[in-house]
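Note that one protein chain of the assembly has been removed; the remaining protein chains are unaltered in position.
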Amino acid sequence: MVGIVGYGSYVPRHRIRISTIAEQWGDDAKVIENGLLLQEKTVPGRDEDTITIAVEAAKNALKRAEIDPQEIGAVYIGSESHPYAVKPSGTVLIDALGIGPHVHVADFEFACKAGSEAMFVAYSHVKSGNMKYAMGIGADTSQGAPGDALEYSASAGGSAFIFGTENVIAEVIETHSFTTDTADFWRREYQHYPRHGGRFTGEPAYFKHVLNSAKEILDKSGIKPSEFAHAVFHMPNGRFPLKAGKTLGFTDEQMKQGWVVNIMGNTYSGSSITGFSAILDVLKPGELALLVSFGSGAGSDAFIFRATERITEVQNKAPKIRELLDSNKMYLSYGQYAAYRKKILFNE
Amino acid sequence: MANSQRYTREIPHRFRLEAQKFEDGFVSLPNRYISPNGNKNSEKIKLSGKGKILSYTVIHTPSDEFKLIKPYAVAIIETIEGARLTAMITDTPLDKITIGADVELVFRKIKEEGASGIINYGYKAIVV
Partner (left out) sequence: MREVAIIGVGLTKFGELWDQSLRDMFAEAALRAMEDAKVYKIDSLYVGSMSGGLYAHQEHLGSLMADYIGQVGVPAARVESACSSGGQAARLAYYEVASGASDIVLVGGVEKMWDVDDGTFVLATAADQEYEAYNGVTFPGLYAMMAQVYMQRYGLTREELAAVPIKNHKHSVHNPYAQYPFEIDLKAVLKSAPVADPLRLLDCSPITDGAAAIILAPLEIAKNFTDKPIKIKGIGAATGPIALHDHKDLTRLDAVKLSAERAYKAAGVGPNDIQFAEVHDCFSIAEIIVAEELGFFDYGTAGKAIAEGQATYGGKVVINPSGGLKAKGHPVGATGVAQLVEATLQLQGRAGKRQIEGAVLGMTQNMGGSGGSSVVHILEAI
């Protein structure tokens, strides 16, 4: 049996309300809130970045896994906001956690699915018998351009998953990936903000890839949507994942627990996988969960998990994501938000 | 001032809170060959990150590297293992900081050496 032995998430304490951003740019707050189904999003503190977020998430994963960090054979962090263009986030993380130095480290990038692919590779290492444990992490502090629609949703947070064969809490039943070259959302080197194709990001991008990878994995596994306790799809806003789920035959009830976007925002590489972390927090032994990510460019990774008996022993060993989302919140004005996110021209 | 050599050398202390406990009771976070009172025998320990505020202040006139984040609080903390250290307090409303408050050390970005230099990480404290 190969699966998750430990998982953990982290979001910063700072928040900004959708209405605050709407007021800044002269949008109707109610229209935005209802259109995107978003209330507020997380904002990284000035002393936080993808690396510090990944470290906190991984600490929580280690708390649940209860293994010696030295036994982890590979660590992969997926993000589209790695602090360095050249110098991996993963090396800082392993030194912070006492993993390695006899370890393989690489950073991953694929828009919002960099986290799920880090998980896929970590899982594959363990499945092939290459190593005892491997960790895949997705974390982001992505930005939306001022006044752009993405500014309402781009937020910060991440989750970490340790795969192994002993003391598994959620077994991997099936995986599938679907990828094509689709220019729906991109950022050229040296550009500060990404660009996107507006409505092109919907049907031809998000829905095409998410629905295809989901349909394939359901067919391959022979499992019907009604058999799942929970399902989570990538959450660029509140509406897309619910529409995708419904199209596939999932109910709102099944998608509710993982649907954290309305109070978290879109944590990009940390999006669907953090929704999945919320699911693991409540998953009962024997229950099935579906995780479907999406990364612009474009691709989708899908996983089916089944919880083992052991899951209930570890859920309480680290903070749960919905607890983190609901506590110690510090709200920012737009001015403070702009300063934190360096949208102001500072005198260097 | 950050540079690659100092940054790398300090990693065990700043990242993992690796410390030393000397036989005379002195606990040192940075590496020492000998305790301030001349004792050479020590064992390696790793701090848990939990401690208490002995004193604190709110800085209103920082040096240039921190001027955009003022006002911010710094504190002298005694860890549960008996180590003493100085740290910036983060993510805590200033009125929640008191002498005697319990804190936890977290992994954060300390500074960037400009737009092109290396990023320095280390520990900061949050009041629990």
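What to note about this one:
All chains are identified by letter, namely A and B, in their written order; residue positions are counted from 1 within each chain.
Here is the rule we go by: a residue touches a chain if its C-beta (ideal position, glycine included) is under 8 Å from a C-beta of that chain, and two chains touch if they have at least 3 such contacts.
Worth saying up front: this structure is predicted, and the values here are computed from it rather than measured.
Though it is not drawn, the left-out chain touches B in the full complex. Across B:L17, B:L85 or B:V127, the residue that sits in touch with the chain not pictured is B:L85.
Not every partner is drawn; the one left out touches subunit B at residues 6, 10, 29-30, 36, 54-66, 71-72, 74-77, 84-88, 99, 110, 120, 122-124.
Operating definition for what follows: only the chains that are shown with their structure count from here on.
Considering their complex, residues 11, 15-16, 68-69, 88, 90-91, 93, 106-110, 114-115, 118-119, 121, 124 of subunit B touch subunit A. Contact residues on subunit A toward subunit B in their complex (touch as defined above): 12-14, 45-49, 51-52, 55-56, 83-84, 87, 92, 95-98, 328, 330, 339, 346, 348.
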